[in-house]
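One protein chain omitted, others in place.
Chain naming follows the written order as A and B, and within any one chain the residues start at number 1.
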Amino acid sequence: MFEPMTDIVPSFFAWLNQGPLTLTIFLHTVIILPMFWIYKQEKNRLENEK
Amino acid sequence: MANNHLTSESKQLATWYFSFAAIIFGAQLLFGLVAAIQYVMPGFLFEIIDFSIARILHINSLVVWMVFAMFGSVYWLLPDETGIETVGIKIGKLLYWVFVAAIVIVVLVYLFIQVGPADETTIWFITEGREYIEAPRWADIGIVIVALGFVANLFLTGMKGKQTGIVTVLMADMIAFAGLYLAGMFFTDNITVDQYWWWWVIHLWVEATWEVFVGAIAAYGLIKMIGARRQVVEMWLWIEVAMLFGSGILGMGHHYFWIGTPEYWWEIGALFSALEPLPLVAMFIHVLYDWGKQQGEQNALGEKVSVINNKPAFTWFVLQAFGNFLGAGVWGFFHTLPQVNLYTHGTQFTSAHGHLAFFGAYATILIGMMYMAIQGTNGIKVMKHTKASIWAVSLITIGVMGMTVALTIAGYVQVLVSRAQMGATWAGYFDGQSGMWFAQAMDWRLLMGAVTFAGFLFLIKDFLSTGKDAAHQR
Partner (left out) sequence: MANKSVWSDNRFWQRTAAWVTGFAAVLLIWLTFDTSAQISMGTDADLKDGVTKRVPGPTVINYKITYEMSTKRGHEVPVIGEKEKFFGRDDWSEEEAAELLHLGKLGSQAKNCMDCHTLLGNGAYYAPDLTKAWLDPAWGPEGSLQAMTGKNTKEEAMAEFLQHPSQYPTHERMMPNLGITEKEAIGLVAFLKHMSSIDTNGFPRNFGKMQGAVHGK
């Protein structure tokens, strides 16, 4: 399933770069996921304020 | 603009910054015209003011007038936002003169010395020869000192006075803006490393910190001009900051496709930068939404008057929302994917995008801020359009759009002939340049450049005369 590196030098990012969009979708995901946590916290705060 | 409606020294200093910015704006257009003429008549000023010199002056004065107008905008809005006089205003004024003197010397050296021998003295005293940041190293150091002084003024004022959301964003943004300049100050023999860091300055300025800056200015302008609710405007501002930095910081990857950097930048650059237009769309919606909302509330009260208290400034602000989206967003997305950029990189496409984006995203809103300063300086309650202000905004917009379309067409020819068919060699390059479509596009570009310059003359006329115009409500 995993491709060897297409890049000439192996590195963590080159390894994530498995094909179209794998690397960039991974990075987008790790940026967006914690926002759910921030959302939940803020929701609790707003509910407690009432 | 010697007038006494200004009680704040910070606003006084802002008008100095705006005045010098307007002069340098003129210089930018003038040297742009010289370069445009050289495309049509290559012998023009050959070995007197060569294309390279005209272009250095064209793009450096672009950066300088915008930085001046940005500093001016901050000094203008600080007393309003924080509720106090700017801290350290005396130093601010001193730094203004240091900055102006440095710019004048750098320009004179560019014009009359131009190039130097291949050693470090040239880098220190004549030119660093790196596009946009050619300023020699002594001037770099001066710019850093001036910028740090400015940031210090901003921080001290923000911490002492009321710290609104707008001020908070500006504080974070301006420290990044000043700090990033340091990335462009060293010399290396490795051109890949050189360009890697060079983009830290150019990209992270233009596509991140400057964009956030205009977001903050737009927020301020909407509150001032149409009385938009601060709470709503600042919410939008935070959304824009999240989207602009979220896409813009890693969007830098689109400059790392072909300079010797690893292939993984293709993906990072492609998708992050593809998202860069989103905040610009959001800003566009936000400006028009607020306007409609405020006007609707006014109408509901049965008052048929416009909510806008500064027509010319508001026109430029709306133009910014539109121009930022079109110039930075659409024209940028055009060639941001690597499979397209492989052929468009380093062609007139880039220059088409550059013209519309710098104008749409920055020139417009900064001109708008200048109008707000004229309104404040002359104690005008409701500022109307004059004939000259309408001519100025129309001619400049038509001119820049015309140049953009012409350069886009020139870019097509270059991509198809020089790149796709001829494989980018010396001969291929000139085959593309000699094509009829390319040559005609360059004629149109010159013509539209002249239209823009005519618009600029109207703008200056309006700047000098509108303050005293009896048409405004005082």
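The working rule: a contact is a pair of C-beta atoms (placed from the backbone, for glycine too) under 8 Å apart; a residue touches a chain by one contact, two chains touch by 3 or more.
No experiment lies behind these values; they were computed from the predicted model shown.
Of the candidate positions B:Ala21, B:Leu78 or B:Ile123, contact with the unshown chain belongs to B:Ile123. Considering B:Arg55, B:Lys293 or B:Lys384, the position touching the chain not shown turns out to be B:Arg55 (whole complex). Only one residue from B:Glu134, B:Glu207, B:Asp290 or B:Asp462 touches the chain missing from this view: B:Glu134. Residues of chain A that touch the chain left out of the display are 6, 8-9, 11-13, 27, 30-31, 34-35, 38-39, 42-43, 45-46, 50.
Seen from chain B, the chain kept out of the figure touches residues 35, 38-39, 42-43, 46-47, 50-53, 55-56, 114-120, 122-123, 126-131, 134, 165, 187-196, 198, 231, 234-235, 238-239, 241-242, 245-246, 249-250, 252, 255-263, 265-266, 268, 342-343, 345-348, 350-351, 414, 417, 419, 421-427, 429-431, 433-434.
The rule we apply is simple: only the chains that are shown with their structure count from here on.
Residues 6-9, 11, 13-14, 16-17, 20-25, 27-28, 31 of chain A touch chain B in their complex.
Residues of chain B that touch chain A in their complex: 246, 250, 262-264, 267-268, 270-272.
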